[in-house]
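Every protein chain except one is present and positioned as in the full complex.
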């Protein structure tokens, strides 16, 4: 893939995602990024649930997340998603959560994923998936 | 601190935490670890909510999480929590999520935190907190 | 209030909200409705968090929810919100969750709320709130 395509999802903080500190609870950034990632995958023709039903699962094996600032109740935000190959059987999903009001990067993360066959749990990267991601086979 | 004290919280997967793949959604490990961390802090005399009300917030600045295996519906698990100083104003919270049935480490994480004054957002590590954590002042 | 004003929020199911049955876990409809309600309140000039900080809390005292159908992963939905007075110190928030693909009502709910002073926990319906809701004082 010559140029990593960037997918952008726009959303807003829900009050139940804010904790007693008045800021978004960290676990929710994880959920925001997963939602953007799944939408990105879908745009590339990979429906997370369909993919599961077809016998494969996309799984994260590692996440590195930098919490740089915090979203608060009512904040609008963008989540970016970028997919890149990592060796032959891994993928990097890079995400940023950006506060819309000031374009500040609130959270930046590298999520490393792989594909496994649901039945065996073994790594397995179907050509169709490589093609969807624009990776050379 | 001569010996890092290990805190252990025991719990069980709730069905709403399991996704269509039949495994615990990753965001929940984050929640499991936060709960164990807050209980650990409380045991050391630091109540997360009280601490907020007294004008300080403990915040994570970085998380590194390795997803090694998966919990499923009905699984019992342990979450370990260990606190260590990192330089003068940072703390490492190390956690493992362990499946009780076979003692397998499902998730291992290093979470780097800091303490800020709520009003200013600036790093601030009160002596009382160092004392609670058993760090040399 | 002569005519109940209807507020509509549009959103989409997140994969983490779907359970092993492949359908949205019921607790999420509660979250969807709360988010629409809070946005509706905000449009009327009542910010849930600001309101808390000003010494008052809006609380639900009863929910009656009919689950008529289910949303699935990827579904787009609308949540409607309608506010009506109920006696002198109560409010009814009526919501419907509607699947966009076929306009089917998935969930319908009546949520009865009241306003309390945070410090005392006692019911308390400030005139400013009545005015925001368009209720006769």
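Residue numbering begins at 1 within each chain, and the chains themselves are lettered A, B and C in the order written.
As a working rule, contacts are C-beta pairs under 8 Å (C-beta built on N, C-alpha and C of every residue); 3 or more make two chains touch, one makes a residue touch a chain.
All of these numbers come straight from a predicted model, not from anything done at the bench.
Asks: Quick one: say which of C:31, C:92, C:105 or C:124 touches the chain that got left out.
Replies: The single option touching the absent chain is C:31.
Asks: Decide which residue listed in C:20, C:44 or C:124 touches the omitted chain of the complex.
Replies: C:20
Asks: Which residue from C:5, C:49 or C:132 sits in contact with the chain not drawn here?
Replies: C:49
Asks: If the hidden chain were put back, which residues of chain A would touch it?
Replies: Residue positions of chain A that touch the missing chain: 15-16, 18-20, 22, 25, 27, 73.
Asks: Which parts of chain B are in contact with the chain that was left out?
Replies: On the side of chain B, residues 14-16, 18, 22, 31, 34-35, 38, 42, 47-49, 73-74 touch the unshown chain.
Asks: On chain C, where is the contact patch with the chain that was removed from view?
Replies: 20-21, 25-28, 30-31, 34, 48-49, 52, 57, 59-68, 70, 118
What we mean here is this: only the chains that are shown with their structure count from here on.
Asks: If you average the CA atoms of chain A and of chain B, how far apart do the two points sit, in angstrom?
Replies: Taking the average C-alpha coordinate of chain A and of chain B, the gap between them is 23 Å.
Asks: CA centre of chain A versus CA centre of chain C: separation in Å?
Replies: Centres of chain A and chain C (C-alpha means) sit 29 Å apart.
Asks: Can you give the whole-Å distance between the Cα centres of chain B and chain C?
Replies: 33
Asks: At least two partner chains per residue is the criterion; list those residues in chain C.
Replies: Touching at least two other chains: 15-16, 18, 22, 73.
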